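One structure is given below, represented as structure tokens, and several questions about it will come after.
Only a single protein chain was left out; the remaining protein chains are all shown in position.
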Amino acid sequence: MFNEKTIEEVKSANRKASSDATSTAFYNNPRIRGLFYQVALVAGLLYFFVTVIGNTLDNMEATGIKTGFAFLDAAAGYDVLMSLISFESTDTYARIFVVGFLNTILVSVIGIFFATLFGFIFGVAYFSHNWLIRKLAVVYVEIFRNIPLLLQVFFWYFAVLSSLPSARQSLSLGEAVFLNVRGLYFPKLVGGDLAWVVWTVLALAIGGVFYLRRWAKKRQEITGEQFPVLKASLALIIFAPLMAAALTGFPFTVDYPALKGFNYFGGVTVIPELMALSIALSVYTGAFIAEAVRAGIQSIPRGQTEAARSLGLRENKIMSLIIVPQAMRVIVPLLNSEYQSLVKNSTLAAAIGYPDLFNVFVGTALNQTGQAIETIFMTIIVYFIVNMVISFLMNRFNSAVSLVSR
Amino acid sequence: MKEFQPSSPRSAPVKSVGLIAWLRDNLFSSIPNAVVTIAFISFLAHYIPLLIDWAFLSANFKGETEAACVNDGACWVFVNAWSYQFFYGTYPPEEVWRINLTIVLLILVIIGSFTLPKSIRLKTSIAAWLLLPVVGIALLDGRLLGLEMVSTDLWGGFSLNVFMATASIVVAFPFSFLWALGRRSDMPFIRSVSVTFIEFFRGVPVLSLFFMGSVMLPLFFAEGTNVDKLIRVWLVLIFFMSGYMAEVFRGGFQAVPKGQYEAADSIGLGYWQKIMLIILPQVIKISMPNILATFVMLFKNTTFLLIIGIPEVVQTLQTALSNSYWLGGHALEGYLFVFLVFWGSCFGMSLLASRIERTMNTDKRD
Partner (left out) sequence: MTAISSNSNTEDVIVIENLNKWYGNFHVLRDINLRVKKGERIVICGPSGSGKSTMIRCINRLEEFQEGSLVVDGVEMIEDVKNIETIRKDVGMVFQHFNLFPHLTILENLTLGPIWVQKKPKAEAEEIAMKYLERVKIPDQANKYPGQLSGGQQQRVAIARSLCMNPNIMLFDEPTSALDPEMIKEVLDVMIELAQEGMTMLCVTHEMGFAKKVADRVIFMDGGEIVEENEPEAFFSNPQVDRTQQFLEQILNH
């Protein structure tokens, strides 16, 4: 049995001992050590950067490479294979930067759209009742995941698209869509004077869908009756603009691609480089997304479906109310990294000559101006920003679907 | 008291088991299902015989030149004729034993890491792995060993892909582990530097890293130093891989139960002792499937070297296809061959990763 006096003696003895300890072992103090390591690291990094920067400046002076961003105002002097905005070889490097950037965005958007589509289709197919469909999903994923993307891009570009027939013997759909070795051509809808009416109605219809959903939800809360929102939305988006078009006398002309000599002119042209890159990116990334979707759906315990069934819920409602929300928790972070991967992989455009940002700027502009640091720096900043935007959007989406736990 | 006589089991009604039941449930369970099945089967029945005919029955296997491809089917003669370059690039044929020796050493080291007796396994494997790239470079280059020097310009083909990937992961492994530790550090400056490093190398397109390596790196060094192209690529791959592996390790660290750290602390182990003796082995074990997956990704990325002009296997394929003696349009055969080679290696490694994951899961349940 301790008595209180003994405890006091013990405590004061301890206090004395620990103050002794701190005053003698200062180099063992974790805080001091930590400070020391960090100072050493800072010093090391500083030395490294000073040396590197010094060397770089010397080298650039010696070889006559200029610094600074003045080159952006100079004329580029070369043309691009395709551009979403007007461009001539007399335009500046700054403009070509924008052209490249838009092309990168274009192929990324197309890629993300189709990759998500393929990914979800094959990811869900994995759970089909049909054995053949299940096996098809496995085959798709295992084949396209395990072959390097560059090889797939080359395959589509050099093996598939280049064996398409020449312009005069194009594959065609009706007299409107043509596919040949030079590209894909389809008609362009050109708006006449009253076209803006139809576009406005379309925009209103899309807005109307959101309003419709909200109204239907409120109605269900009050009366309990369910409204066929999906069918109504589709009908609205399709028929309202059609009616508007009819009422304004169809203010559109169609610009059909037409064969003149050895090539098609008019309509919309999709160059084979864009096609090959989009297809390869979509199929490749789609395989990874399919795996993510599969993982998400598999992560849901069977008990969830059983509980929902025992309440009497129908299969489609079980999917939309119970399975999908829970699966998205797992899928969304994976989608985030896959989308960012796709954007980075789009730089493979350099291998087949699609004029994306990397190819056009770091590829050609760097070659011509020799200003490696500025061009590379500007380019990677753009990729960082694009990926940060994707991350931000996906994180917002993720928070909306994540769980609260104890 | 009544004695309990369990009734004897009957066998299931014919309609509910066996092949018929399986067919009914899996292929014909509903009308749309049945339609899909029939469509599938007719598609396969039509195209599979055509494929087999093209690839095997009517194919050309023997011969040396384009002229030997007389049958209508695939011209495997093309693949045959170029197979040396596909694997070894333009390495001089009389020295190719050096590449083969390096590959054999690699296989031995891999097997050794799994099968050596446990007492010496860890130390020997680590030493072997770290020595492997050095030995490999020495063998392939030749100068250090007094062999005929083979310039890196001549290295190429699939063996180059394998070599670059392996050499990178060996160095990237410890390097990225340090970055992962740095990211977990309590010291704010070290943590920020680590995070910046990791996020930079993960967020930047790998192609830009290669360009930086080719174009910017020479500017960083003092005038006159000429670093070999492959060494520069090696450095780039190491940094690139480290960014991704550091994140894999981060996941591994988080998966090690907190109780392990606490137990190590309570025994009185210092920081590095705790890390090396207790945490590292567990992190590696837990992260193994992800490490393999990252390696597969790196391996696929070695094909990007083509864009900076290094003659790895896809580049070699392009060269072969545009060679004037073989302009018969053998793209399909060439691509299929290279597809198979890559697919085989990557799929094999993924299978290995799943197998390791499954073994670990059963371990955990005990």
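For the reader, a short list of remarks on this structure follows.
All chains are identified by letter, namely A and B, in their written order; residue positions are counted from 1 within each chain.
Convention: a residue touches a chain if its C-beta (ideal position, glycine included) is under 8 Å from a C-beta of that chain, and two chains touch if they have at least 3 such contacts.
Model, not experiment: these values are computed from the prediction.
Across the entire complex, the residue among A:80, A:96 or A:322 in touch with the chain not shown is A:322. Considering the whole complex, the residue from A:68, A:174, A:224 or A:261 that touches the absent chain is A:224.
One chain is missing from the display, and on chain A it is touched by residues 220-226, 301, 303-304, 306-314, 317, 321-322, 325-326, 329, 401, 403-406.
On the side of chain B, the interface with the absent chain consists of residues 1-4, 6-7, 9-13, 15-17, using the contact rule stated above.
FYI, only the chains that are shown with their structure count from here on.
Centre-to-centre spacing of chain A and chain B amounts to 25 Å, using the average Cα coordinate of each chain.
Within the complex, the chain A residues that touch chain B are 34, 37-38, 41-42, 45, 52, 55-56, 58-60, 62, 129-133, 136, 142-143, 145-151, 154-155, 158-159, 163, 340, 344-345, 347-348, 350-351, 358, 362, 366, 372-373, 376, 379-380, 383-384, 387. The touching residues of chain B, counted against chain A in their complex, run 25-27, 29-30, 33, 36-37, 40-41, 186-190, 193, 203-208, 211-212, 215-216, 218-223, 296, 300-301, 303-304, 306-307, 314, 317-318, 321, 329, 331-332, 335, 338-339, 342-343, 346-347, 350.
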